[in-house]
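The complex appears here without one of its protein chains, the remainder shown in place.
Moving on to chain A:
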């Protein structure tokens, strides 16, 4: 399940959906990303997120497919919000269920790392002094490369 949406999401509901993936599921790993008060700039008051509709979903579907080839993935759910968000808002959810925890942890982390460097989303940070587009981080690129 992949959803790009303006609305917030309910982690408990996502977790329940993963739990109902059958008796072969022995582990669920989830990640939730939130809007933080400091990024490229201090004093961030919110974010504005833009994406490339259509391509975004295709890229994420490809990442889930790659994860499924490497690890036991019974189901993966990815939600990413777009539009205007405020501090502590949920931005992104990645949830994976597997037979065992190692696969669930690894697949969840891989999907999240690869999403950050390949899915066409762009963040603009809003501060009281103005707004600016966030720059891609070498640390994120390096983190994604560790999965090669």
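Everything below uses one rule, namely that a residue touches a chain if its C-beta (ideal position, glycine included) is under 8 Å from a C-beta of that chain, and two chains touch if they have at least 3 such contacts; residues count from 1.
Throughout what follows, contacts and distances are computed from a predicted model.
Novice: I want to check something: the complex is missing a chain, and I'd like its UniProt protein name from "Ion-translocating oxidoreductase complex subunit B", "LysR family transcriptional regulator", "Recombination protein RecR" or "Molybdopterin synthase sulfur carrier subunit".
Specialist: Per the UniProt record, that chain is "Molybdopterin synthase sulfur carrier subunit".
Novice: Which one, A:16, A:38, A:86 or A:118, makes contact with the chain that was left out?
Specialist: A:118
Novice: Could you tell which one of A:24, A:54, A:83 or A:102 touches the chain left off the display?
Specialist: Among A:24, A:54, A:83 or A:102, only A:54 touches the chain that is not shown.
Novice: Can you list where chain A touches the absent chain?
Specialist: 33, 49-52, 54-55, 58-59, 80, 91-92, 112, 115-124, 133-136, 140
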